[in-house]
Every structure is written in structure tokens, then in C-alpha cells.
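With one protein chain withheld, the remaining protein chains of the complex are depicted in position.
Then we have chain A:
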Amino acid sequence: MAKDIEISNSESKFILEALKLKQRLDGRACDQFRDVEIELGEAYGDVTVTMGKTKVQCRISCEVAQPYEDRPFEGLFHITTETTPMAGAQFENGNNTGEEEVLISRMIEKAVRRSGALDVEGLCIIAGSKCWSLRADVHFLDCDGGLIDASCIAVMTALLHFKKPDVTVLGEKVTVHPVDEREPVSLGVLHVPVCVTFSFFNPDDTEENIKGEHNGEISIIDASLKEELLRDGVLTVTLNKNREVVQVSKAGGLPMDALSLIDCCHKAYGIVEKITDQIQRAIKQDSIARNQYAHILSSENARES
């Protein structure tokens, strides 16, 4: 069994006392998200996201498969999350049924798959018999908190970046054109959900938290691993740029005032806007870099427009 990481009493006290003074170990403000670094790989759909020391890689692959019988017009899309001890000692090898692992994978699944971020109907090749089966493999390479946030960004960037081979359908015959033969096609991404995680700490005793009018709970955005270990409650908000709440999850933990939770959602929106822009920029830069010789190779004549 994997050993839970434990934090020494003196260190936990230090972190909590610092938080009461609105100070964090890494010098961030309470509502400051770590800088996100998005790295796009050589292949389509290979993305590595780094947030501080947290590192998540997502790789998308596809194959031709048969659609589900009850949904003949939809392709298949699966997200698998792989937690190995590589990310940290708290994860067990080959065991994905731990509390934390289940919550992480459910959250990503809800944020991306169930919110309909990917147009699965666009994956259909021949209704009822052939479709694309898309698979997103998320690997946690290093964990310093914020795994959900990082993997959501990674999956969404990878979906935007990925291109599937072009197909032509002649009657029942399907031809898949290799990538070097014909320009592959992008996926239909309908919206870009981004997760933002808040962690709550209770500076007073439990009674004050439940009965009091004081609402003195501390909330911080994007906790690091140490802060995650010490927190009393957690809220993950998933939003997209269209001001839609895709998913909110506050599964127990410290009871929080309803208004302060709504306030958190509004704070999250600002961050979501910024990250969405960053994702779009990264994708755009990559496509420019890939097509830098396109204008030389093109046989088209320059036209007056």
C-alpha cells in the first residue's frame, strides 16, 4: 500500500499561520494561479502542461472502431488517467481505485467528456458501422498540487491540437489517408472548459465555522501539494469562455458560505479567460510554425482580394 505523505507538525503550523497573514510559501497571492506553460510536441495531440512543479502529459490517439449500438451517429471518446508512483509517493502502481485517483479522473471526465467539449458526432464515418475511437491518455509526470487543473488544460489543448487522418467514403468502402499523403483534419471542439481549484482553510475552530456569522475562512487558488495536504475543503469550478458553469464540485469538506462560493466562481472566470487565450495562442503559434513553408510550396497564385 502506498504511504500517504505526511507533513510535520511544525511545518503545517508554519504554513497555516502564514496563510492567516495571506502569505504563501511560494510567494503567490491568495488568488493567483501559477503560470501555465504549454508545450506542444512533434506529433499532433501531444501536449505537456507545466504548472510550477506539476507536470502533466496528454497524448491523443485514434483508431477506426464500431460505434455503440444505441448511438450509431457518435464516435467514441475515452479519457484514461494514469497515476503512477512517478508523480509522487502517494500514488500506487497499477491501482486507480484510490479516493484521490477516482475523484481526479471523474472530474476530468465530467469537465471534458460529459460537458460535450468534443463534437463526437464529427467522429462518425459510416453511421452504425464505422467511427473514430478517440483516446486521451493523461499521464501525471510530477505532482505539486493542481493535478485536475493541469490535466484539464492538457486534455483540451491536446484536443485542439490533434488532427485525425482524412477519410473518404465510397459506398461502404472507407479509405483512410495517411498523414503524409493528405492533410489531416482537426477535431470539432465546441467549447474549451477550464478547471480552477480553490482550497479552503479554517483559521477558527469548527464551531465558529458552522455556527458563526464571521465567515473568516481562507480561500486560495491553485494550491501546491503541501497546501493540498493541509486544506479543510476544496472546490473545483469548471467554466468556459461563454460564461457557462460546466461543472462545480465541492464534495464535502469545510462548509462554506453560499455567497463566497459564488464569488469564487466569478474569480475563476477571470482565470479561465486568461488560460483559454493562452491555449488558443499556443495552438496558433504551433500551426504557424508547422506551416512556415506553406506559402513557398503552394501553387496558388497571389490574388487580389
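Simple rule for what comes next: contacts are C-beta pairs under 8 Å (C-beta built on N, C-alpha and C of every residue); 3 or more make two chains touch, one makes a residue touch a chain; residues count from 1.
Everything that follows uses one rule, which is that contacts and distances are computed from a predicted model.
Undergrad: Name the absent chain as its UniProt record does, using one of the following: "Rab5 GDP/GTP exchange factor", "Ribosomal RNA-processing protein 41", "2Fe-2S ferredoxin-type domain-containing protein" or "SKP1-like protein".
TA: "Ribosomal RNA-processing protein 41"
Undergrad: Which listed residue, A:185, A:262 or A:288, touches the chain dropped from view?
TA: The one listed residue touching the chain not shown is A:262.
Undergrad: Write down which of A:42, A:69 or A:207 is the residue touching the left-out chain.
TA: Hidden-chain contact among the options goes to A:207.
Undergrad: Just name the one of A:224, A:247 or A:276 that touches the chain not displayed here.
TA: Per the contact definition at the top, the residue touching the missing chain is A:247.
Undergrad: On chain A, where is the contact patch with the chain that was removed from view?
TA: Given the touch definition above, chain A has residues 97, 99, 102-103, 105-106, 109-110, 114-115, 206-207, 209-211, 232-233, 235, 239, 243-259, 261-262, 265-266, 269 touching the missing chain.
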